[in-house]
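All protein chains but one are shown in place.
Then we have chain A:
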Amino acid sequence: MRRMKSKCILLALSVLYATPGFTAKQAGTPDDWAIPMHKPGPYWMVLGDRAETGFADGHDSYTWDIQGWYGYDWNRLRWKTEGEGVQGESPEDAELQLLFSRMFAPYWEWQVGVRHDFEPGPTRNHFVTGIQGDAPYEFEIDAALFISEDGDASARLEAEYDLLLTQRLILQPRLEINAAFSEVPAFGIGRGINNSELGLRLRYELRREIAPYIGVSWEQQYGDTADLLKQEGEDTSETSVVVGVRFWF
């Protein structure tokens, strides 16, 4: 698995630059002349969409959802990490994705790569393919299909929308749905839609890059997954108030 991962990274890095490179022919100049306009890049970005503390009945939690990219206009290396846990304890869920992305339509890129789950243990790896971009009406969409090393398939859909109340005060509804195509009892996963998170976060952009927010998050478990949770005596739905900061650089 580790070998597969490093191969993927190597492949991604080499493909990143693999759009037509510059030769002097674009300008019709002698071969040893400098280039008048460089190929733009590489550029990079880190975006912490959610970095928050949640307050709910009984226990307080923390969540992170951070991603970044590095690369050129068409091809980029993307990484995403998210996870959560109970305050003061190590994470219950933690994952990292490494993806190669390519723009295939004006507002869309497809992604392919690997996902590593650190928690819940034992660690697992998945093959990932997905699309990410802006749908009409400016919905930000991130949809991915995961196939674990054991052959279990699952999917995740995230959608966000930025509603500008003023130039700096922004209300962000957010929906996340997780579904599984096969049951994995060891991880408490049933078949079908497992859970959803509906969030509403209100942020204030002190500057574009830093925006503290408050919000609410409703999590709901469904079907077999909910049943599995009930058997363990846990809640299948939870409402929390969240406080966090959205940042990028």
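Quick note on the criterion: contacts are C-beta pairs under 8 Å (C-beta built on N, C-alpha and C of every residue); 3 or more make two chains touch, one makes a residue touch a chain; residues count from 1.
By our rule, contacts and distances are computed from a predicted model.
Colleague: Name the absent chain by its UniProt protein name; which of "CBS-domain-containing membrane protein", "Xanthine dehydrogenase subunit XdhC", "2Fe-2S iron-sulfur cluster protein" or "Copper resistance protein CopA" is it?
Modeller: Matching "CBS-domain-containing membrane protein", "Xanthine dehydrogenase subunit XdhC", "2Fe-2S iron-sulfur cluster protein" or "Copper resistance protein CopA" to the record, the invisible chain is "Copper resistance protein CopA".
Colleague: So one chain is hidden, and I want to know which residue out of A:58, A:88, A:122 or A:136 touches that hidden chain in the complete assembly.
Modeller: A:136
Colleague: Touching the missing chain, which residues of chain A?
Modeller: 19-22, 25-29, 33-40, 43, 45, 73-74, 103-108, 134, 136-138, 163-168, 208, 248
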